[in-house]
Each structure stands twice: as structure tokens, then as C-alpha cells.
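Before any comments, here is the structure.
All protein chains of the complex are present and in place, except for one that has been dropped.
After this line comes subunit A, so read on.
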Amino acid sequence: MATAFTPYSYIQCPCSDITPTDRRSGGSPTTPEPDDDDRAFDPRAPRSSFSLYPLEYLMYCEDCHQIRCPRCVAEEIVTYYCPNCLFECPVCVGPLAVTSVETKPDPNLLAAPDNSAAPLAGPYALTCSYCLWTSTEVGIQFDKPNGIHAQLAKLRNGGTTRLTAKERKERRKDPSYKAQPPPPDSQDLDHEAQFANLKAFYQGQLADPNTADAGLALLGDLGFSSPTSLSRIMSIYTGGSLLHDKKAKTRLGAMREALDPDEGLLVASLDESAAISKLRSEGLDGTASTAQLVGQPPNMVEPPLHGNERFLDTLRPVPHLLRTKRSKRCPVCRHIISKPESKVQTTRFRIRLVAGSYIPSISIRQLALSSGTGSGTSASGPAVPGAPLEPLKPAHFLLTFKNPIFETIKVTLGAPATTPGRFASRVTVLCPEFEVDANTDVWDEALKNNAERDRELRRRRGESVSANSGGISSANQLEVGKIWERGRNWVSIVVEVVPASLALAPGNPPLREDEDVLEIPMFVRVEWEAEMAGDEVGAAPSRSNSEAREKRELAYWCVLGVGRIRQR
């Protein structure tokens, strides 16, 4: 909080205007009364955090001429990749390396686990080089240094082996096992196995033709052996009189319940006194923090834990999540707006239409006027950049709009006179309408013939009082309707704010986080003329042949965070 404040600007993607909740009429009594068009966007509303994006996050569809935010693009996966083919430490999320349990004083071990495996035989463990957690702490060791994932799936914490679902299935088929009916210890039934058993059981129940009504059983010969089509047909013909259930499988009527662990029924054991005494003796240090538990994948290899997952020795190495590279399409016209190289190693993009190269960027600086030292337009006045704003004292901010496209744009700004929220600061945009010149090549500008350049310069001077872009003369007073300063493809204008006082009436709730930041909602409308074909990528000169050109406009809300208001 004490750190200096950096002004920022956020843009609201227009896609969030079409919120479906506005449509609902009778569904919710709590939706506010219908909002009129000139309702100002409230950056303080909790919902706004979901629709505001920094300019860098936004894309732009060239064909629809519309901003596209991460919420309104269609994504496709270009490639999957593994950021690190190993595991994460469950304690500190550092990467785990395979090391031999017999620690030999070999420094290469930690660095290159896979190569160092060759000289060393014997059991291996996963070790975190950061917090020194090893999987031996939870009793997990591996026979081989590779294929850790498969090995881990067969191991419980503590080192006991378990059968994977596949092995269970094979075992069930194996007649030698079937001959001797082993009453499976119900405690042995872990999540994955219970799920598999249940699945097998249900499938058996559903596929069993005898469980169906005898009268309909013959339909199975006609290709209706699928339980759902069977039930569907039954429901058509019987009119539902016999079948009172809402689940299709119960409509078969004869599916029984699972009766033993082999079918997925697991009777709970409720005696947790051992766990309690363990908790008693180990205290807080023996338990995993919430963050660590959240990082754990669902434990598939243990019987239901019911609270035992809190102990450190039930933590499991966390497999790294795969990542993806994604290409993005415009959801409306299906054009690709971003496409990365499919090779994992490269960070380049084949197509990337970022909004920053289509819509003007806004940068904010505080303007020091009062001193009159003439030190320049930079904010290096007496007001230290980032210093808190004095309440109830007018402050001035310089908004610089930089035009990235090769056409001259006309910008119209709209801002509510007072900021929404509990603390209403007054905002005045001194010059709400202006033009920003095209983003011509720097060399074009330099190589233009003199007459044109003179004309250009004159035009600029005509609008701004002093086109002497270097300094600020005493004549450079704040004037309503005048541009402060103008450059090749940028224009600066002044916004005057009178920050509200943050004094709270007694009994009001205290300031929320960031409520002292003065945020200005501003509606930006950008108009420009572009060539019809839509390939305005070429550096077209500003000279217009208006027949082949069409008018375009883009309008959106943005939020300017200009500074913190000093609290008393």
C-alpha cells in the first residue's frame, strides 16, 4: 500500500454488455430495475473485475472489427506439452527429482537424475531439492528410476502395493483366483477400485437380459440390447405405468443393489480414534496446509480418507499438469486471431492480432501545473509520480492517446461527472473530442516534402496553442476544448479531477481494498475511415479517396486508475 501508485488503464470488452442476466424478467426478483442506456459503467461493482482487461490481454478481430477478450474467443488446442516431465513437491510445489535412496556423495545426482540412475541401482525416491522433502517420508520408493507415474499408481503411501483397476479386472477373470474366493478386505477397496467395481457391477446389471421384463426380453434379439434404447421403447409402449423412476436404469425395474466390495459396496469404518490420537501427538506440524491439500490431485489409491488426508504422510507427489498452446478464433466469423507455432520450443506466433495494434493506447501521467516552473510536460513537477492525491484539491492528469493504425482516428470521450462508488470524485475531461493522426512510418514523416510537412505542422499548431513540443510556455494554460499536445500519432489531453474526501461517517464500513484508488470510467469512441476490403494493414497515406472507404467505429468502456487519494 505504501508503494508508489502506477496509473493504469483497463478496457471493458464489449462482449460483457450482452449479459444474459439482463434478459431475465421473471426469473430473479433481485435484478435491479432495467438500466437505461446512459448508465455509467461502475468499476467498483464486483462484476466489473470479470469484464475488465488490460490492453495487452485483448485481441482484435480484423473482420468483425471488434475487440475480443479471453472470454469471447473460441479456443483450439495446437499442441500439448509437459512443462516438466516429473512431479511436484506436495509441500512446496518445487520440482521433484528422482534420486537413489542410498545417498552416495555424488553431486551429479540431483542435477541429472535420469543419467545418474545408471550407475546407481537400488530403490529410488522423489526428492525436492528446495525443501528437501522426499517421497520416503510418505513411504514411497521406486524400483526403477523411470516410469514413475505408473509405479506411483501402484503404490500407496507407506509402501504397500495396490492393484490397479486393470489388474483387478484381470485377476477377476483369472480362474486360478476365482477358484479360491478371497473375501477382499473392504479396507483394500480404494477409490479407483470402488469406482471400477461399481462400473462393472452396473454394467453387468444393465446388460443382463434376464433383469429386463420377460415380455420385452425378446426385443434384445432385434437389436435393442442397449439398456437405454430398451427403456426408451418400454417407456413408449407402457406409458410409464410400470416404471415410476426417473433414472433410466431403475426403469428396468430389476437392477439390484451392490452387495459386496467386489460390486463396489463399501461399508464405512467409523473408528477414527487412531487418527485422533495421531493428531493429538503430532499437532499442527503433522498436518498439511490448505494450500497443500488443494494442490493434491484426488487420491485414487487409498480407501476413503475422511479427514485422514490432512496428515503429512498421506501427501502424494503431484504430477505436473500438462499445458497447451492454443489458437484463438473469433467466435462470430471464425477467423483465426491468434495462432502460436506448434513447436513447443518456439514462442513465436504465426498469427496474432493483438488489440494493442488496433485500438489507441492510453497512458496517464500527472501534470504539475501549479508550480509553473516550465520544467516540461513531463510529470516531474512537484507532484511525485505515484504520490497520493490530496482530497478536494484539483489535480490534472495528462491522457496520451496513441494511435496504432495507419488511419487518422477521431476519438470521442465520455465520462460521468462524478465517479461512481461511495466516494464521488469530480471529473472533467477538458477536451472530449479530438483527432489523432495516423501511425505513419517514422521515415515517411521525415521524407515527406517540405511543403506537406509545413502544412502538417501548421495544422497541428492550429489546434494546440503551443506546438512547441519541447516545453510548456506560460501560455500553455488549461483551456477547455484544446488539445494539450500533439505528436506524430499521439495526442495528449488533460483531465481535471477533484478527488473526494475519504472521510467516513461513523458507522460506515471501512474502506475496502483499493477503494481509495480514484478510478475514472470513461467511454471511448473511436471513428476512422478504412479501405473497404478490410486490408488496412498496408501503410495507406492519410490522403483519402472517399469512394473506396468506409467509416468504422469502435466504442468501449475503459477504466483509468489515476491515483490513490490520501487518507487521513
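The definition used in the following text is that a residue touches a chain if its C-beta (ideal position, glycine included) is under 8 Å from a C-beta of that chain, and two chains touch if they have at least 3 such contacts; residues count from 1.
The working rule: contacts and distances are computed from a predicted model.
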**Request:** Using the UniProt record as the reference, specify the protein name of the hidden chain from among "t-SNARE coiled-coil homology domain-containing protein", "Actin-related protein 10", "Ribonuclease H2 subunit C" or "Ribosomal protein L5".
**Result:** "Actin-related protein 10"
**Prompt:** With respect to the chain omitted from the figure, which of A:A275, A:A387 or A:L502 is a touching residue?
**Reply:** A:A275
**Item:** Hidden partner chain, touching residue among A:A4, A:L132, A:A150 or A:L322
**Value:** A:L322
**Request:** Kindly state which of the options A:R47, A:K144, A:K343 or A:K551 is in contact with the chain not pictured.
**Result:** A:R47
**Item:** Where the missing chain touches subunit A, by residue
**Value:** 3, 10, 18-21, 23-31, 46-54, 56-57, 70-71, 73-77, 80, 165, 191-192, 194-196, 198-199, 201-204, 206, 208, 210-211, 213, 219, 222-224, 226-229, 232-233, 235-236, 239-241, 243-251, 253-260, 263-268, 270-273, 275-277, 279-281, 283-284, 287-290, 293-294, 297-298, 300, 303-310, 321-324, 326, 509-513, 515
